[in-house]
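One protein chain is absent from this view; the other protein chains keep their places.
And now, chain A:
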Amino acid sequence: MWSAALPTEGNAMGRTLAEKVWDDHVVRRAEGEPDLLFIDLHLLHEVTSPQAFDGLRKAGRAVRRTDLTIATEDHNTPTLDIDKPIADPVSRVQLETLRKNCADFGVRLHPLGDVEQGVVHVVGPQLGLTQPGTTVVCGDSHTSTHGAFGALAFGIGTSQVEHVLATQTLPMAPFRTMAVTVNGELPEDVTAKDLILAVIARIGTGGGQGYVIEYRGEAIEKLSMEARMTICNMSIEAGARAGMIAPDETTFAYVQGREHAPRGADWDEAVAYWKTLHTDQDAAFDHEVVIEASELAPFVTWGTNPGQGAPLSHAVPDPASFEDASERYAAEKALDYMGLRAGQPLREVAVDTVFVGSCTNGRIEDLRSAASVLQGRTVADGVRMLVVPGSVRVALQAVEEGLDAVFTAAGAEWRHAGCSMCLGMNPDQLQPGERAASTSNRNFEGRQGKGGRTHLVSPQVAAATAVLGHLASPADLADVREPAAV
């Protein structure tokens, strides 16, 4: 277990990527105490910060490093009529509280209406603030997203948010290391979302508990930064502390030129450092999982936790097929909640709603992927499709590329940026009994609205599902494109 002991001089054993980044941030290490780590970047949003700022006020403390802190509004923000006052008074108070806190404590804020506003995990990378080898925290479990850059990025609770605001450090318990190696090439119709859903189904929602997962292997190296973010984003759904991918030329190219990326001599120095951030040949992981990319297929969830998933070509499993009593009981409860029966082909599951967006799949490549499937096709009768860009910048880019027109021509709703239906804190919610194919990250009971039922899918599967009205992949659409649009 890392950081359990003081470093040993002359130890020949190599280190993993996670251990290197951790070591470079140790402010204080003492026997029998958690390491005190320095935090390079602290992201804030309106939901998990108000009680932390209150704590600072009560103790008479300031924000130690406003220059390493940034806030945006995402969870509560409406995706329609954003120029009007927010209808829900409780949401409005929470946003106003963030605005007051940021003003009082001198924290940079991108509020609703600002061109840099968006889902916090889309905004950080977009601004070039998320960089290799940094430590990133946010009062949000999907902070693991930033690990795609080779950053060590953790979701934290509100007490820890207050701790970082006051000290720019966090005492962190030691972690274990896990390698998830994906060999070979992903089949053409398999996306990063399918891959991570398959990983979670394999190791379980608690399989990553206590671990920092490093995703590696040929299939990972070939992924774009946005696809890597999708994978690291969902590390938390496997229970992992964080997910990471070693930075490479793809990473450097993504960061270079962004607003907060290093420039000139700083850039050269940074890249020289970033190139050292990979797991050494002789380093050992505490646990290893190997996956053959060629065996993967479009993947969807059937249950009420992200580990309850299967290839789209399969049927809803029979709870009796689970050997573990607790898993069997969980599967029974899940089928009951989801209104599914064992043996029902997943492709026959009809949906009412399709949601494309979130910190998992709300970036420009995700929108392009969904739009390419929808081009020249229409959303099935009785299906509502919401497309919610992850940030204002993503929305502007999509408009420039004409993607918004593809969505609206198909009959989908093109909305403003935010977390939206991923968790339904704003008006975008499922009604009781409604079923959604969603590109978000959690299929928990009621997550997208009380009584709502969620199937987690990739943007491609979401779009194909919208066209056919039941769970489907683009391969199922071969004969439904209108000839005039080809």
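Assume a residue touches a chain if its C-beta (ideal position, glycine included) is under 8 Å from a C-beta of that chain, and two chains touch if they have at least 3 such contacts; residues count from 1.
Just so we're on the same page, contacts and distances are computed from a predicted model.
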item: From "3-isopropylmalate dehydratase small subunit", "D-methionine transport system permease protein MetI", "Thiazole synthase" or "DNA-binding domain-containing protein", the hidden chain's UniProt protein name; value: "3-isopropylmalate dehydratase small subunit"
item: Candidate in contact with the missing chain, chosen from A:Asp140, A:Glu226 or A:Asp476; value: A:Asp140
item: Residue, one of A:Gln131, A:Ser369, A:Ser458 or A:Ser473, that touches the chain absent here; value: A:Gln131
item: Options A:Lys20, A:Arg228, A:His278 or A:Arg442, residue touching the unrepresented chain; value: A:Arg442
item: Chain A residues touching the omitted chain (full complex); value: 27-28, 32-34, 36, 38, 40-41, 47-48, 50-51, 54, 59, 61, 65-70, 75-76, 88, 90-91, 93-94, 97, 108, 128-131, 134, 139-141, 155-160, 162-163, 166-169, 171, 173, 205-206, 209-210, 236-237, 239, 241, 259-262, 266-267, 269-270, 273, 304-305, 307, 326-327, 329-330, 333, 423-425, 442, 444-447, 450-451
